[in-house]
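Below you will find the structure I want to go over with you.
Missing here is one protein chain; the remaining ones are kept as they sit in the complex.
Presenting chain A:
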Amino acid sequence: MEPIITHTGTGVPLKQSNVDTDQIIPAVFLKRITKTGFEDALFYAWRKNPDFVLNQEAYKGATVLVAGPDFGTGSSREHAVWALKDYGFKVVISSRFADIFYGNSAKQGLVAAKVAQPDVELIWKELEKDPTTEITVNLESRTVRCGSVDTSFDLDNYTRWRLMEGLDDISLTLRQDEAIGAYEAARLRLKPKTLPAKV
């Protein structure tokens, strides 16, 4: 995973709440067995509408998605994060993220920045006034700047550290191999096992 300290790019105002992961990527695209190539699947149904914000020429090439509250609700599909990344998004801004989506983003190096809704609305205004306005998201200072908007965002220390260092979770956990072994040795004998199979 590539470390991210700061990102600057243009943004897309997605003025909707409850953008669920079925909208981000419909289930029909989950049949693939690869982790890449999902850019065309992103917001598949909505992109059929020529007026949809992602189809507007002015917002082409944007790397920051600025959405309404409760972004990423529903299904646990990590494909939602892969699709956003494949399309080119580096950062999603919303006042509230669904827990699983939030966790999945951190694993994949997509910054999910929690910004208060009044500030999200101010950013929407800036982006509608001038789509070329750049947004700068700084993990070091936990700040978001966009035109006249200068605000902070919420990101816990641990996730921020992992994003800034670009660390891989499994390698980190495997450093605890001894502790895992010790837990297993002391674990309740009564817990069920799947093998050998009993039916």
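In this text, a residue touches a chain if its C-beta (ideal position, glycine included) is under 8 Å from a C-beta of that chain, and two chains touch if they have at least 3 such contacts; residues count from 1.
Note that contacts and distances are computed from a predicted model.
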Which of "Multiple sugar transport system permease protein", "NADH-quinone oxidoreductase subunit L", "Transporter" or "3-isopropylmalate dehydratase large subunit" matches, in UniProt, the chain that is not displayed: "3-isopropylmalate dehydratase large subunit"
Residue ranges of chain A at the interface with the undisplayed chain: 15-18, 20, 22-23, 26-28, 30-35, 45, 68-70, 73-79, 81, 96, 98-100, 103-104, 107-108, 117, 156-158, 169-170, 172-174, 176, 179-180, 183-184, 187-195, 197-199
